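A single protein chain has been omitted; all remaining protein chains appear in their positions.
Our next item is subunit A:
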Amino acid sequence: MSSKDSQEGKPFVAMVDCRPRTEDNAARSIVPSSLLDIKDPCTGEKRQYLTTKSKKRKPSVFEIQSLPHPRSDDYSAFFVQSRVISNPHMHMVTPVDPLYLLLPYFTSQEKWQPFDQLIQSKQIPSEQLDCLDMKQLKHLFEVNDAYGDDLILYRFSKEKTLTWLQKKLNKVQEFLKAQFLLKQQRKAVDERNTGGAFNSTFNLGGSDDIAQEEKKECDDVQCKIDKDDERQIKYFAVQILCEYLGNFWRKEFLKAQAMDDSILGLKKSTKAKSETQSKEVKPEVTSTLSTSSSSDNQLFSNPGMSEADKLMHYTMGSGESNTEEQKTKKRKEAPKSAGLKSLSKVNTKGMKSMTSFFSTKPKAKKAK
């Protein structure tokens, strides 16, 4: 987790999904990062992305998602080392494949041209291209080096793009399947070793040793994915991928998958929901994925939350019983007659205080 300052200067707290990418492992120092305005591949509107620049490794783009505080939008802050950051939103930073960000600019096959000319004609911001690895371009473009290394020509290819998207889809599916299996296995192990207090979706990100150990433990438990589950997983993978595609590409992609738009409107099954949650707290394997922003809130609409809420309210001193107790205590402290209460309402304007007439003397001689 790290805190960063946005362009407006308002600090915010972000949970970085993929630690090795933002931290230089050898130096253990945080790689310098900055915020960029890039067109959202789905909506086409500009939004902020985080980019990192490092000499040692290739730059990457991160998607920022803001998670509202589950209880209060107004009164929350984070403590980061010795700083207090009073921004109620927690931000999730997840890596995103920069190729997705290029998709809104291309739709159909065009003529061969040099890359520089290509981006000029499409008015693609140069900062966005800085994050791009030139080797990646072969996924979307046909490359022609017939004129030698000095003049490499590119031509956007729809077929290549769809093939690339299919590869992505397969990766997502693989990941979801692995997760599903792991969950099933854990469930089985949990049932065998009663008393486990871990949530089945709990995972210590990045620690391979533990994962290996767990895998060993789970290995003897055989779990299978039935056809129904497999279909659900595929639907969910397509849904995830479509969140990174604009209208045009979504239609093309769905056509290639032999699906229609209705799948996106499908209410996600509970199975899919739990998958979403697990993905939110896990580092991503495929590196290109992120969860849908619409499913963010599901993390907090947990039925178990209400109990935790009550407890929190109680410990924070805003419980009902507490205030009542305080009230009676107050009442006990200062009993007042009805007369005293009515007297406090008298308009004393123009009446001077007694102390302005009589001075405080320790021993006054009483009249008469």
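Criterion: a residue touches a chain if its C-beta (ideal position, glycine included) is under 8 Å from a C-beta of that chain, and two chains touch if they have at least 3 such contacts; residues count from 1.
One rule holds for everything that comes next: contacts and distances are computed from a predicted model.
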{"item": "Options \"Trafficking protein particle complex subunit 2\", \"THO complex subunit 5-like protein\", \"UDP-N-acetylglucosamine transferase subunit ALG14\" or \"DNA sliding clamp PCNA\": UniProt name of the undisplayed chain", "value": "\"DNA sliding clamp PCNA\""}
{"item": "Absent-chain contact - pick from A:Ser108, A:Gln123 or A:Ser337", "value": "A:Ser337"}
{"item": "Option from A:Lys111, A:Lys135 or A:Lys349 whose C-beta touches the chain left out", "value": "A:Lys349"}
{"item": "Hidden partner interface residues of subunit A, rising order", "value": "334-340, 342-344, 346-355, 357-368"}
